[in-house]
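All protein chains of the complex are present and in place, except for one that has been dropped.
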Amino acid sequence: MEAMLHITTLHYLVLGAALFLLGVIGVLTRRNVVIVLMSIELILNAVNLNLVAFSRYWQGMPGHLGGPGALHGQVFAIFVITDAAAEAAVGLGILIAFFRNKETVNVDEVNLLKW
Amino acid sequence: MQNHILSIILFTPLVGALFLLFVPKENKDAIRWIANVFALAGLLVSLPLVPWFWDKRFEPGFKFMEGAPGNWIPSIGAGYVLGIDGISFLLIMLTTLLGWISILSSWTAIENRVKEYYIWFLFLQTGMLGVFMALDFFLFFVFWEAMLVPMYLLIGIWGGPRKLYAAIKFFLYTLAGSVLMLLGILFLYFHHHAVTGVYTFALERLYETAPRIYSDYGPYAATLLFLSFFFAFAIKVPMFPFHTWLPDAHVEAPTAGSVILAGVLLKMGTYGFIRFSLPFFPDVLTHGRVRFWVMTLSVIAIIYGALVSLMQKDMKKLVAYSSVSHLGFCTLGIFALTPLALSGSVLQQINHGISTGALFLIVGILYERRHTREISEYGGISNVMPIYATITMIMFLSSMGLPLLNGFVGEFSILQGTFMEKDIAGHPGYFWAAWAVPGVVLAAAYLLWLYQRVFFGPVTNPKNEKLHDLTPREVATFVPLLIMAFWIGLYPKPFFQILQQPVEKTISMVRGPDYLKAGATVNAAVKPAETAPQFRVTLDDRGGIPTHGAKLVKAPVAAPKKKGTN
Amino acid sequence: MGTLGFSATDYLLVLPITLLTLFALGILLIDLWIPPEEKWVNAVMALCGVAFSAAAIWNPFRPGILVYLEAHGFSGRPAMLNAMVVDRFAIYFWYLFLAATAIAILMSVRYLETEHENHGEYYALMLLSVAGMMCMAAGLDIVLIFIGLELMAISTYVLVGFLRRDRRSNEAALKYLLLGAFSSGIFAYGLSLFYGLTGSTNLAVIARELANNVLKSEYRPVAIVALLTTITGLLFKIAAIPFHQWAPDAYEGAPTSITGFMSVAVKAAGWAMLLRILILGLLPMRPIWVPLLVFVSIATMTGANFAALTQTNTKRLLAYSSIAHVGYMLLGLIAGTATQLSPDGIKGILIYLLVYTFMNLGAFAVITSLRHRNVIGDELDDLNGLYSRAPVEAVLMLVFMLSLAGIPPLAGFWGKYFIFLSLVSSGHYALASLGVFYSVFGLYYYLKIANAMFMGKVEKDGEKLPIGLTMRAAIALTGIATLYIGLLPNSFIELVNWALGIAQNPNVARLTH
Partner (left out) sequence: MLFLDHIWLIPLLPAVGAALMFFFGRRLQKSTVSAVCVGSVVLAFLMACGGVLQYTNWGAANGHRPYEKILYTWLGTDTGHLNYQKSDGTPASFRADAGFLLDPLSSIWLLFVTGVGMLIHIYSTGYMAHEGGYYRFFGYLNLFMFSMLTLILANNYVLMFVGWEGVGLCSYLLIGFYFHRKSASDAANKAFIVNRIGDAGFILGMFFVAWLCGSLRFIDVTGFARDHAATLMGNPIVTAATLLLFVGACGKSAQLPLYVWLPDAMEGPTPVSALIHAATMVTAGVYMVARSNALFVLSRESMLVVAIVGALTAIFAASIGLVQNDIKRVLAYSTVSQLGYMFLALGVGAFSAGVFHVFTHAFFKALLFLGAGSVIHAMSGEQDMRNMGALSEKIPVTFRTMLVATLAIAGIPILAGFFSKDEILWQAWKFSPYLWAIGFATALMTAFYMFRLMYLTFWSPSRVTSHEVEHHIHESPKSMTVPLVVLAFFSITAGWLGWPASLGGSNHFEKFLEPVFANAAEKEAPPANESGLGLTEYLLMGLSVAAAGVGWLMASRAYSNAGKGYTEPIAAAAPPVYDTLLNKYYVDEGYDYVFTGRRKLGDVRLGVMGLGEASSWFDSHVIDGAVNAAGWITRSTATFSSWWDKWIIDGIGVNGPAILARMLSYPARLFEWGLVQWYALVMTAGLVGFVFYYVYH
């Protein structure tokens, strides 16, 4: 059992950060709006991962902030998931409207409005 | 009535403007009549001020005070406080007079968008009056900025071909100057609070603490603060090298706009210097190099403005640059910091309002007939418009400072006041005066040359042959100006007396009360010994700085009498 | 104690939000039965919702929140298990949101008819977004703040894209959504880190923990990362450079009424959230974020003012102008927090938002009114000769423009005044000079609009502009407010003092002669 890697909060955080960065890169580089939206979901998932990991961390902590009651993070995560869903729904709705008018889902063609 | 006379004067034009809002805009004649009636009313309501003020002219402090500090916006200590002293009294009278004349002169000059025109003009009138009346720094600032808007529109809508450029330049340039002033005002406000624990913009309170900035924050900070005000006022005056908005604004503005611009708006800058810069920053002025540069700029303005106007081909531009020159005299007089020069400066401001106002009217009359202001388009106008030529000659003479007309009195007092000062920023007074005097010569040169080119000679341009002479309405616009020009030229004593108290107060605020005491008992020394005393009020019954009531200071009557020689 | 641990007081305190939500849902419902030509009923409903919500805070006939708060000494009342705090600050913003919404609704009625997009959802979404804003303004818990933010944001995404058939509207919505969601993600990431660092989602606790433990520990760098990501989200919402680019696009593409709404209400909500988080939660990190804000504010003023100069689209121009105003407001925040927490700067921001609400909405109302028949009306040229077509509107537009430029005695001046006041009082003379310099700068492009209206070539037809009754009401309201605040600002200044709990008239001279 010693050989087995003990997963600490830090690991979750690194994973979260990695996810976050992946999401950012995805937002910056992908051409398809749907994929951009998904990349944003990635960022939010990184947030969720963080929140849940922290929540667990704080549950294990004694003291006035810690203890089993420190479920805020998990609650927050649920809200974030909901939010992500809503965002995706609205995003896709708007994208459909856009697609109807322009027949493209590529971000580089979202270029009517400029300075 | 006396308690609210200032508010009445201030808001009469505004009432007119609001009244005009409800007149249908197609009814141009009705609009003109109403605007003229209100403009005249604005003048008439200000007339009672003359006798009332005359009775109080020697009383210390501001007169006809209205309102109280902090009654407008209590939470920041800004108040609707009005009050006048001799300086603002004269400027207010000038404003109401010129306001009426300008509106009268616009009768035929403005043909489109008549209603708006008069509304903005009346607005402008209120704004300008407010600047001269406000005794609350905040109120002052509000009026100061607010009156830019109507002027901007007057230039921008009814102006000449480059009106947009001129209007925006005017607005931006002057605004750029005044925003820094806002910061300066705020600094004074906080400084006052730091010293007294009271937040206020009341001018008389700030007078008490502002001079301490020099010792509290050091010369550098005080100088910067001085400059923050200086730029606002210098741009408005306009002093060299901040003057380039002026020719553009003048050339493009409609005649009446130019009259007001030259006659009143520029005086706001000089007024600001007198009312704020001087009392607030005595140490900055009496120590350090600032005064040297200000004086230098004034002198440059005098000569440079004259030289530039010499070479102008557009009459209005010529007059505009002559304003730069004349205002150079005014600032010279202000920063010479002597009672005489300062009195002369204020008087010269009035004079400039009268004569340059008239000059713009004069140019406007030709413009209205011919729609050009190119000097080369004219010649021999004396042949076709003799009355006009005569009036023009008189106003030109007044502008170039011919004795017995108004310009001379102001210039002479400024120059003498400057001259007599032993040390102005490291140089004797005569150094500065000597530099300024060529301006007098050049004034004659550019004005007479203009006169020659426009009025003398045969009528060369056939378009000028049919020009009709002045109409009675046009003559009526000049009559008050002519009367004033001769009055100030022939009998300026009342003006000097009106200015005596505020000027001495200002000077003693800058140079300390001792400065004036030195000369308090002098007059007997040069009193004529034997002849003809019957016409003069002698010093003996009103010696010293006159104060009212029982505190009358008795001057030492036994001043040494000089025996008459010769 | 209710079932969830909520008391009756809690329900009272959230009543305005609840009412808005209910009305929103109600509109969605009754919209089904309203015939297309009578869709104005939706607007009336929405206005009623706003009115009820406002009345829940204060009405003359029965005790509302204010009365309750007054009984408790006005110090603010935590509600909903400390998720929110209803204090004077929150109430100030609530009223601000409601006022902006009411005016925006008035602006919308005829506009939507012209656009043939007269759906109930429009008003419902508006009310919902206001509910979100209220949560943001009153939030004490970052979860609630985040949810409020997202509620507002998602509603506005839809509103921006409300003109389904208009490509510009689609595009604006898409851009806004993508960038908004992106920034929300970054924001949420920062919040999650803060939660991790402090173990709490409550701003007060976060502040305490930051000050007492985190900043002294080896986790300080993490805290800084958290701060930076959070601030990115915040600055995005108020559209500060370099997080501003969504704004011009979204403003230009959105229905004009929504542009107005966004530029004031959404922005005010962003500010409310920013102030709450930075001052309540992250105050201990002040030394870290103040220099950053200095940079951002200078960049914002510079960039926005320069960009605004060359715009030819009125809405876009005003978008940049609103970004520039954010720069000024940030100056107030700097003044208010640079050396110590001083109320002056914050007061400046609150007043700024107040006056900005009216003058900017007014400006957008005038632009909205230009939309008729086949004219889109948002190009600068469309304003040409407006004076001859609609003199009152043109004059009021001039008032709005001058007010935006900060010319006294108009409302906008007071915003700038208090900002510069706080800068001078805290000794930031250089920033103050920069600020005033840019305010002159700004005048230039506002004058472009004035020039077009008064000096531009009059259109050949020169026909009168058809302006609806509600639009007139909106323009009149904003115009009167702009003038009134400008001339007699005292009661409004006192209102802000009240909102911030500052003593009225501190040592102001009340001397008589």
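Letters are used for the chains, namely A, B and C, taken in the order the chains are written, and counting of residues starts over at 1 for each.
Throughout what follows, contacts are C-beta pairs under 8 Å (C-beta built on N, C-alpha and C of every residue); 3 or more make two chains touch, one makes a residue touch a chain.
Quick caveat: nothing in here was measured; it's all calculated off a predicted structure.
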Touching the missing chain are A, B, C
Cross-chain touch to the chain not pictured, restricted to B:F53, B:Y118, B:F455 or B:F478, is B:F455
Across B:Y117, B:Y214, B:F360 or B:F412, the one contacting the chain not displayed is B:F412
Missing-chain contact, candidates B:N27, B:T244 or B:S376, resolves to B:T244
Among listed residues B:L21, B:V441 or B:V479, the absent chain is touched only by B:V441
Given C:F93, C:F146 or C:F243, the residue that touches the chain left out of view is C:F243
Full-complex touch with the removed chain, picking from B:S7, B:T372 or B:Q500, is B:Q500
Against the hidden chain, chain C presents residues 174-175, 178-179, 182-183, 186, 224-225, 228-229, 231-232, 236, 242-243, 245-246, 288, 292, 303, 306-310, 441, 444
Contacts from chain B to the absent chain lie at residues 58, 169, 173, 241, 243-245, 304, 307-308, 310-312, 338-340, 343, 380, 382-383, 386, 390, 397, 402-404, 408-409, 412-413, 415-417, 419-422, 430, 433-434, 437-438, 440-442, 444-445, 448-449, 452, 455-458, 490-493, 496-497, 500, 504, 516, 518-526, 528, 530-533, 535-537, 539, 542-546, 555, 562-566
Hidden partner sits against chain A at residues 24, 27-29, 31, 36, 106-111, 114-115
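We take it that only the chains that are shown with their structure count from here on.
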Between chain A and chain B, the Cα-mean centres are separated in Å by 69
Chain B to chain C, mean C-alpha position gap in Å, rounds to 45
CA centroids of chain A and chain C: separation to the nearest Å works out as 27
Where chain C touches two or more other chains simultaneously, the residues are none
Interface with chain A, chain C side, in the complex: residues 142-143, 146-147, 150, 154, 157-158, 161, 164-168, 170-175, 177-178, 181-182, 184-186, 188-189, 191-193, 195-196, 198-201, 205, 209, 248-249, 252-253, 307, 316
As the complex stands, chain C meets chain B at residues 387, 398, 402, 407-409, 413, 417, 420-421, 424-425, 429, 432-433, 436-437, 439-440, 443-444, 447, 451, 454-455, 488-490, 493-494, 497, 504-513
The residues of chain B that touch chain C in their complex are 65, 68-70, 72-77, 116, 141-142, 145-146, 148-149, 152-153, 156-157, 163-164, 167-168, 171-172, 175-176, 179-180, 182-183, 186-187, 189-190, 193, 197-200, 202, 205
